[in-house]
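Dumping the structure here so I can ask a few things about it.
Every protein chain but one is kept in place in this view of the complex.
The block that comes next holds chain A.
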């Protein structure tokens, strides 16, 4: 649309209406105060500028309007001066003072001082002139109204109230001037400088300066001047009594809206009475004359002991009374008593507030639903009235709650706590701290938060309905006004005309002409009422129009004041006008007058709403800052009896603001965070909104940049704290939740049964609502709370994983179980959090923590390998019966002790969540710390993955290689030397003791060899442990893979064979199942729906999963083959047999050496010695057997082994005796045990080694030797079993 195009009004309006229909969803729950970026408030207050338009009004009231207008301007000016005084910050402290008269740059300093301070001093001068002018004007008004003739006349409510506002203004300005010593200091600094420079040369300026100086220095100057001036006026006390009475009346009938108006009324009562009480006038006597009602005022003063004066300055109105001349305590029984004021106790108000809140909210919700679901052009008169009443009631409730909060705050400020009343309050706490931080109990803080939340929450609801409310309000006010003026006033008018009461007639006519909006533009001239006649029998119909607009402010004032004059107790003449009006109409007029009081507020709904909810003053503390003089006094804090010397230790710290811990908004916010109270968690943003109030006040009322800056600085600090604390506790909460879910249920039950310690699930907290917040309005900024928390929790999560790995790194290999558990809990925690936060992928986080993104092997793999190498292989002892490794417990030290990093210090939430949970899990995992078994291998499998396992094994093989080709080879070579060249199998006839002693003699060198039982066996154990590790890893891996396969099966169209009844075809059943679960099958689905590339990837993935186990790939087999390749030294096999077949008695092959070693370790040991099993475990045997198998010497070993031979012989003769200190029976028992073990090991090894070979292939290697033929033997060798024959040949 181009700019020149014209849009008709109807089009424009319908365009606006259409806006309503656009759906604008906001996906976050509203838990903050009214969030709006644009505020629109139309102000139609003309301050009586349009008074001359209402020429038909009574002239007196138009004149009065003129007076009002100028008085209002003075009041506004007074407000500006009050702001100036309140926000005055000491300048002179920042200005350097010349130290002596000789200082060379002192002229310059003075010049600058004058230059800087002149504009400020100018403000003070203006202030002095203003107060002079205002007092004069006030006195004039009082004088005019106190004129004897005038006294008889009626003074309007509005007029009296304006005078009351003046009295309030004087009180405020006087107190502010008294309080601000910095103003006086700044002025004297200026004066000194100015005098030095002789800036004030002429006598007039000097006089002015003298006056200002006196004015500032004299305490209570304004108050005294006002009093002095008033006392010169005859009968002023009566007028003031009227002012006080109207305040009492308005206070009692709740004719006020905002809290500040309410407080103003109370202040006027106090200060008014103070002004009245003088030499000439005694308020007690006025009370006796019933001109005042001191008992009612007494009650008001008791209920409201302290009212805010300005900002954080408070005043007890009763103090004015106490200071007055004729103070009589007996007249003030309540205020004078020591019973606490209800103002001081928020808890007594709370139940009522809650009830009102619930009632009102439900009513509003019902109404709001009605409005949004049904479309109406405009409601009926009744509906509009009800809506307007609803709006008014809402405003009044908000105002009441805000009053409760501010009044409590004021009372607390005036009644600071100390270390006697509050044990938490330190003795040296400063004044402001005692008034805020330590001055509220836990309950009070919660109650405050709750009330603030109710205020802010309802404000949002009402603001949302503003257009609906204002529409109804305007229609209602218009209807009531026009109905009253056009219809209700007819009767009194008729009567006045009939009875020729001209004054009444003219007033009523004025009212009608001032605001009647006649249907036809003019008054119906034929109306009989105008002639004082009765209506015709069928009545005289007047159709009152309806509009959507309220009266203008001047119009409303005119109507109300004119009507008030009709019903007033006073009039210019002897007779009041009341007497000439019928009672029923008086009631009507009175009613109208009362109702219309609130119209002004309702018509300015938006502004009233804001004023009713304004809690900005909870932050301001200029009064307390002034008291501290920009310093913090640090007293002697040493705990001892303070004496004179301590005073010398007092130090000053420069400071221009209080820390956030003393600031009400933060105290409340932090209270929720500290207590983590679930019912309060959703309120946490409301106390922060107090900063919005304060900042708005600084910008619009105080108009001070520095105040805004200070609020902003505090908000920056607080919000950082807020996000930090909140994210930490959210993370801790979810970690705790995850750990509680993960904790074994039976363990929990047993804990509960034992009553040892209970581990309850964390109390459900409402963090979700907070986590959904994506735009929180704070000081005009929009903050994505979700994003900020996500960032922090991401970091926490990362740290958590990092610490879990660090913890693992600080312990031995058994820690792998706890590591796995920790990672699982973190994974669960991540999953729970991911519902609300966009955290990084868990696996990426884990890989990052594991340093596994860039490097191929992570920290876990490295540590596992490190532990295997330095601790597991050399120090663990395997036992096949339990299938576990345990730690070697002997005294002989084979390896240096292992040094590990210290475990990192970490807070509970980085581990398992809380202290009790940490304890529970630590206890659980302690069960796994003494051994390495199946669980550990499973855990390692999962943590290392294929790649990790491959790396670890590769590295282990390297170690084994150096072991085999280094130490072991060396030992073998040495020992082979010590072996007898030939060692025969002794005949049975020698008997087993003989055989034993034969071998013992033969093998004496080996038995005596010192390193055999230590170093050599240790090396074999390391070798054996490696083999066992690889074997057990393979087993664990296979189990994991089987699980994988089973879980993957349904997605790969692998279905269990269905059960078939007789006659059913399995194929068809299978087909049906396949089609039933076809949606699960990945490959066909992706081929159908995905791209070609995706299809290919899925096919390959599928293939990989299928083939993994099917082709029987075995890690262990590969390991064995690699080991075989290490055994390439000729010493292992020795020279080829001389007979060309095999060595029988010669000791050249490795298996012979092993037989010798077996003989050594089969020798039973004494009671106190460690057996070989205890020292080295079965790793030793695994090493030996593996080598034998790999060298292809298994059969020869089994056939020719020395110990086996002893065993065989002993089996026959069953002898037992001690041969060379060896108990034969015990030895044989040991041999038997090891024989079984050896056969098991051989069986396992052969199973792996032979798995890939076909029987026919092995047959090919068989060399066939024809059996030697003995002539004495028959050709049939029937006693040779053919399989025995074959066995012999394979050897």
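Everything below uses one rule, namely that a contact is a pair of C-beta atoms (placed from the backbone, for glycine too) under 8 Å apart; a residue touches a chain by one contact, two chains touch by 3 or more; residues count from 1.
Methods note: contacts and distances are computed from a predicted model.
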- Between "Protein disulfide isomerase-like 5-1", "Protein BRICK1-B", "Exocyst component Exo84 C-terminal domain-containing protein" or "Meiotic recombination protein SPO11", which matches the UniProt record of the unshown chain? "Protein BRICK1-B"
- Query: Of A:515, A:602, A:968 or A:1082, which residue touches the hidden chain?
  - Reply: A:515
- Query: Of A:24, A:753, A:1079 or A:1264, which one is in contact with the hidden chain?
  - Reply: A:24
- Identify the residue among A:582, A:784 or A:1107 that touches the chain left out of the display. A:784
- Message: Applying the definition given at the start, please give the residues of chain A touching the unseen chain.
- Response: 12-13, 16-17, 19-20, 22, 24-28, 35-40, 42, 53, 55-56, 466-467, 470-471, 474, 513-518, 521-523, 547-549, 552, 774-775, 782, 784, 786-787, 790, 838, 840-841, 844, 848, 853-854
